[in-house]
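Note sheet for the following structure.
With one protein chain removed, the remaining protein chains of the complex are shown where they sit.
First chain written, first letter: the chains are A and B, and each begins at residue 1.
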Amino acid sequence: MKTNVRKKKDGALLLVAPMAIWTILFVVVTLGYILYLSFTTRAENGMGVTAQLTLDNYLKLLNPSYLKVLGNSLKLAAITTIICLLVGYPFGYLMAKASPRRRAILMLLVIVPFWTNALVRVYGWRILLMGDGPINVFLQTLGLIDKPLKLLNTFGAVVLGMVYALLPFMILPTYSSVEKMDWALVEASRDMGASPLRAFVTVTLPLTAPGVLAGCVLTFVPSIGLFFMSDLLGGANDVFLGNLINDQLLKSRDWPFAAALSVVMMLLTSLFLWLYRRAGGKAEDIAAL
Amino acid sequence: MKNGSWRSRLYMALVLLLMYLPIVVTAVYSFNANQSRFTFQFTGFSLQHYKALFQDTSGLLDALWQSLQLALYSCLISAALGTLGAVGMARRKFRLGGALEGLALLPAMTPEIIMAMGFLAVFTAAGLPFGMLTLVLAHVTFCVPYIYIVVKGRLAGMDPDLPNAARDLGASPARAFWTVTLPLILPGVLSGTLLAFAMSMDDFVISFFVTGPGTTTLPVKIYSSVRMGVSLQVNALSTLMLATVFLLTAALRLLRRRRAAQTT
Partner (left out) sequence: MLEIRDLHKRFDDADVLRGVSLTIETGEFVTLLGPSGCGKTTTLRIVAGLTAPDGGRVLLDGADITALPPEKRDVNTVFQSYALFPHMNVGRNIAYGLRVRGVKKDERERRVREMLRLVALEGFEERMPSQLSGGQRQRIAIARALVLQPKLLLLDEPLGALDLKLRQQMQRELKDIQKRSGIAFLYVTHDQEEALNLSDRIAIMRDGLIEQIGAPEDIYERPQTRFAAEFIGQSNFLPCEVVDAGSGVPVLSCAGQRFPGRAGYPELRVGDRIEVCLRIERVRLSRTPIGPCALPATLKSRHYAGGSIRETAILPDGQEVFAIQQTSGDERLEEGEPVYVCWNPNEAALVR
């Protein structure tokens, strides 16, 4: 006799159902619809789409000007990630080695900007970098420059904004991986005659690699898509994938092409996440932050 | 990198300085007497931008109010969905559980602009009126993963036999949940909800695409105010918000430390 009564009565299905339905309605349908759109044709009148399936939207991507945007985006994401790593790793490392009291204060100091609006922080840089903004005024007062430098609306400004916005995402995972590390291992390697540098390269670095990897994903993935950064800090030439999608959606209203761009971006992201998992990272480590 | 050496301290101070520089500058300029939208000379101390802010001449306060409402709805709905989902998934191994979990977490790992474009397209196709409704739907979707992860972590740290013990002692499933499971995962639910609230308040990209006439969230409003030039009312509002966040965080820390001191 089959008696799976309790299995049905434990209510687990009932508990999961709302989230499952929501996920299907708003995640599966949404992403599926993007995929579908990317194969449709733009309607004659320029508004909406017709269900005529085509690969044109993807072929359009091969246009050199769009390829350049793609290249630009990857370049920006890579530069951002590298700078975040170079700046954030030592910071996370030192933070983990600080005394508990100081560590708590540092943690607070790193997190608070995180809790303020990203736009506002970027806007702060905008003020700083303006032609008559504080930096130029300061440099001019010191007599180091004659006329204001063009700081705003440059590629450099975009990189600065990106690094600034994403730095905490690098600091926090590296911090937690260094904090969890067993220092006895470093001591052991020093004990066996390794120099501090060698101990760092052969022991500390591999042990903290999961945190570094998570940090890289957390900075790389969003940096492909943050379109407002180049809107607010970049110049006319600083067009990235995010901006392109934005323009296609709201200005040219070419939804199928925007969808194709999104699919490409999604593939890039998945590739990166896949590499991350291959390297032994856990998806939850990322989503947890 | 020796602990506490002056070089490492200098380094950390420098990074923190860069982190806070734009925030401080934003705050300082909020007291600037200059009225121009395009230049920036600091012409003197004034509270006029605060005054204008509270008279809401630019609609920032209204946007803040809308954002707060949106964040409240989103974090409450997503807290319910994510918490129940995590509890249910922990209770039994579902055949498609792994797939569902991966899909539910997807919004947290997808570049925002993609989710934004998808929402725009789907809501348009479904004929939903753009406004608070679409905003809530979109925000809940990207908030659920954070709640789910935090609650799941909390549940993983909990003895799975605790709710069983409650049932064994005669409690109905609902009673076992309310008296045992929920109190034990509550810290996780709360911190997840807080995180979701902050994410919702902070979101610009998705809101920008799914907002409608008559509804403007604060980040969208800020974006349109500062895109072309400068709005010192934005500075004033940011300064106030920052101060609030700072005070709240500090108060929370203090409270937690005091409580920790009590229990030991």
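Heads up, the rule we're going with is that a residue touches a chain if its C-beta (ideal position, glycine included) is under 8 Å from a C-beta of that chain, and two chains touch if they have at least 3 such contacts.
Owing to the predicted nature of the structure, the values given are computational and were not obtained by experimental measurement.
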| item | value |
| --- | --- |
| Identified contact with the non-displayed chain, of B:33, B:61 or B:171 | B:171 |
| Which residue of B:98, B:129 or B:183 touches the chain not shown here | B:183 |
| Interface with the unshown chain - residue positions in subunit B | 159, 161-162, 164-173, 175, 179-180, 183-184 |
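As a working rule, only the chains that are shown with their structure count from here on.
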| item | value |
| --- | --- |
| Between subunit B and subunit A, distance of the C-alpha-averaged centres to the nearest whole Å | 17 |
| Subunit A partner contacts - residues on subunit B that touch it in the complex | 1, 3-4, 8, 11-12, 15-16, 18-23, 25-26, 29, 39-41, 80-82, 84-85, 87-89, 91-92, 94, 97, 100, 102-115, 117-122, 125, 137-138, 140-141, 144-146, 148-150, 152-153, 173, 198, 201-202, 204-205, 209, 218-219, 222-223, 226-227, 230, 234-235, 238, 241-242, 245-246, 249-250, 253 |
| Subunit A residues touching subunit B - in the complex, by the definition given at the top | 7, 9-20, 22-24, 26-31, 33-34, 37, 87, 90-91, 93-95, 97-98, 104, 106, 108-113, 115-128, 130, 132-134, 164, 167, 221-222, 224-228, 231-232, 242, 245-246, 249, 255, 258-259, 262, 265-266, 269, 273, 283-284, 286-288 |
